[in-house]
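One protein chain is absent from this view; the other protein chains keep their places.
Let's turn to chain A:
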Amino acid sequence: MPRPLRVIAAAFALLLVTACNSASSGGSTPSSVRGVTADAIKVGGIVSMTTASGYSKKDTDLGARARYDRANAEGGVNGRKIQYLGAEDDGQDPARNLAAARKLVQQDEVFAVSPMSSVTFAGADFLDGQKVPTVGWGTLPSFCGPAHIYGFNGCLVPTPGGTLNQTWPESLAAVLGGARGKSVALIAGDNDAGKFGIRTFTRGFKAAGFQVAYAKAVVPATSMPSDWSAYTKEILRSGPGGGAPDAVVSVMQTPYNIGLFTALKRSGYKGLITDPTDYDPGLLAKDATKQALDGVHVLLQFQPFESDSPAMRQFKDDIKKAAGKDVPLNMHMMTGYMSADLFLSIARKAGKDLTVESFQNAAAGFSDSGTLVGDRAEPKGKKESFGCGALVRLKNGRYEVAVPFKCYPPIPFG
């Protein structure tokens, strides 16, 4: 063996022995509860704020802050104030997501992470392994299953063997006056996620009684088409007798929807158009998007900002206080706000003696109703969404509630 290799081999042997001795002492638990003192609970957040794609969820942080501020103003949770450290920016980068989780736990020593809202959740296994209660937007599979991770409106990723949320098909049926004899066209991006979306929604819409005339994941997923006529032409000929379907359902992101909807309308489509992402009053600020989305029915899984419930008034109040001025509301604020709210509610139920165990126990039998995301229940929320939603319709530059916020029973998904 040459000299360098020999030296390295010797070092290897020596150091591995050291490693063996110390590996066992690595996971000792401190006597006190991480992040909980007599009068404070330390909480952090992880949110995608600056990204190369320019997509930002940074208002999630504001929403969470607003909710924690109110909790503290009301005296905190069982006498403890929430010390919210603000959200770490993960930039939609898995490596940074994990690093942020590690920083919050190992450096800042938080008790919980809430909100966590990103398109990646590489830190999930670490947070769950370190027993860190985490609440966030359940659009990722990590929110469905792990013991310590909760979605603020449940787990939004259907799993085979689980259930499907029927909010969208049912409320669409309400708009169309029943699903019988009505045809829908489903369109999604050309990738695995799009395929999966098409599969689940086809089942959901069929179960609700719709005829699914077109269901394809065909739109190039990374570079948006500049021309949509190829897709609209096919859709408009897919309905019964070669005509247009009664509704076009897009399972895509906003920029795609704007292109598709504009093209549909230009080809003279008069039916119903709907998507689940474009509930963003910020979109109304620009004429082009306002026009493209006019008349579109948008699904949302929380109470619409247009509703006038006490909880919604409270939400608007809290946001205004936290921002220091009137700001246009968006769904990210709701994500942050309701993530914080779910954490607070469970922590309150856990009682004065707040530990991870008491938190988990409290969560295991947690339920309440009438919140901004409907009726919440754990551990049901680890397997399925809370199943509540509303449809709003954009009309003359304003969102109007088309189908009020309501909870629907899910169907099995096999």
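Here is the rule we go by: contacts are C-beta pairs under 8 Å (C-beta built on N, C-alpha and C of every residue); 3 or more make two chains touch, one makes a residue touch a chain; residues count from 1.
FYI, contacts and distances are computed from a predicted model.
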item	value
Absent chain [UniProt protein name; select from "nitrile hydratase", "Nitrogenase molybdenum-iron protein beta chain", "Spermidine/putrescine transport system permease protein" or "Branched-chain amino acid ABC transporter ATPase"]	"Branched-chain amino acid ABC transporter ATPase"
Touch with the omitted chain, as defined above, among A:71, A:116, A:164 or A:283	A:283
Residue among A:81, A:131, A:216 or A:383 that touches the chain left out of view	A:216
Of A:103, A:316 or A:348, the residue in touch with the unshown chain	A:103
From A:36, A:258 or A:363, residue that would touch the chain that is not displayed	A:258
Touch criterion as defined above, residue of A:49, A:82, A:388 or A:403 at the omitted chain	A:49
Residues in chain A touching the chain absent from view	2-5, 7-8, 11-12, 15-16, 18-20, 22-24, 26-27, 49-50, 52-56, 89, 91, 94-96, 98-99, 102-103, 106-107, 120, 122, 124-126, 129, 140-142, 157, 189-196, 216-227, 229-231, 233-234, 254-255, 258, 263, 266-267, 282-283, 286-292
